[in-house]
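Other chains dropped; remaining ones untouched in position.
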């Protein structure tokens, strides 16, 4: 219905790529650019994709930028703690207002994901060159379109259960690893007016973001997570008089002498 | 299996009862004591119930107290902002470790609930003496045992959708109000190793915590939320070597020169 392209912002921490030569060899211009190209190649005119990184001013995530973003993708790892709390609060507000969010791989432990989930988001892991198989358990879901069953990723870090997340709204993919571990690797969550997709394949040590099926899933996720820009608004507590369903008014405090600070 | 009584702690903000005479008239010794008696009357020897309030030292929620609590019930309203962040972090950790939590009525906007949910937890409301009907939509759930369909609450504050919470793991009750609004009034959530039950009936201005069906639901909720004290532990990120499923070891940082601070 809406023919405007989806405005996608690919956010990357971009530290491993600069600090570790073996990562730079795989991703010479950063994982964020590999992901950007993957989305552009697959969505074409249906998306308009840009990038931002941790070391940009305000991490490249100003109010103006977020207000003009339909879907944000997030990859971070070594420097989660360096992301400013103020920016995290801003991203959180935009997600609850309707901005889509894709959280990738080690982003499971980012400030924005743990804040949205409310849990520790911990897991078991090992980086020993496991093969990962990504099995589809929700074949009717649009995020699963166009990928084989299973997706075969020859070399990957292992992420295993228990993955301490809330029950996903939809479980789309389950992965297994050479060592026998399993992981809920593709999960959706609705929070406020926003849609969130967590997808675990992807690591700085392996060329996972060059894998065509992984990029297809990310592209599907972008299309799925895009909300309706016309409805972008933060859920708000309002009072509604009897019989008037459409005109809420401001809350004025929990006791007669209080104002809006608490309730 | 475990015949030890469930150790229940009923937490009350206990401000409205002291500041507002019409509330004190309904709850002379506080809402928390009305709730405590309701649980004791129904669970008998199956529960051991105590209380704590906001003005106790550390709000009555020290590490020692929480470690000896199987299920915490939470009612707050006017003074959410006065609850210390340190205590909230402590309660949060205990819930994720396996302590049960019942969040009652205006507790929807407490720090602990919004932190666990990750959303605004806002809603529409009105305090105009609506009748509330509480309909069971999950009749096989133990929390719905022993109550009529619907529960009829003659006078209540209205809480209406949209209630900005994550999709509940289980939706047990839906309420309607005289004005025609609806509300997901009984919802469960699993977070970490803990179980959470949100139940909306209950307001300081009406004698809802003297209603036998409301007290029955709260008692059912206590039994449902009680976890296994022997398994109380916070989910933790650990590395597991190939072939060793049972002995994880500590994480040592995301890059070779990092230690445990980040990943």
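The first chain written gets the first letter, and so on, giving A and B; residue counts start at 1 in each chain.
One rule holds in what follows: contacts are C-beta pairs under 8 Å (C-beta built on N, C-alpha and C of every residue); 3 or more make two chains touch, one makes a residue touch a chain.
The model shown is predicted, which means the values in this text are computed figures rather than measured ones.
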item: Identical protein chains across the whole complex (2 displayed); value: 4
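What we mean here is this: only the chains that are shown with their structure count from here on.
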item: Gap in Å, rounded to a whole number, between the CA centres of chain B and chain A; value: 29
item: Chain B-facing residues of chain A, complex; value: 16, 19-20, 77-81, 96, 106, 109, 115-120, 122-126, 128, 130, 158, 160, 162, 164, 166-167, 169, 178-181, 189-192, 234-243, 245, 248, 251, 253-255, 258, 261-263
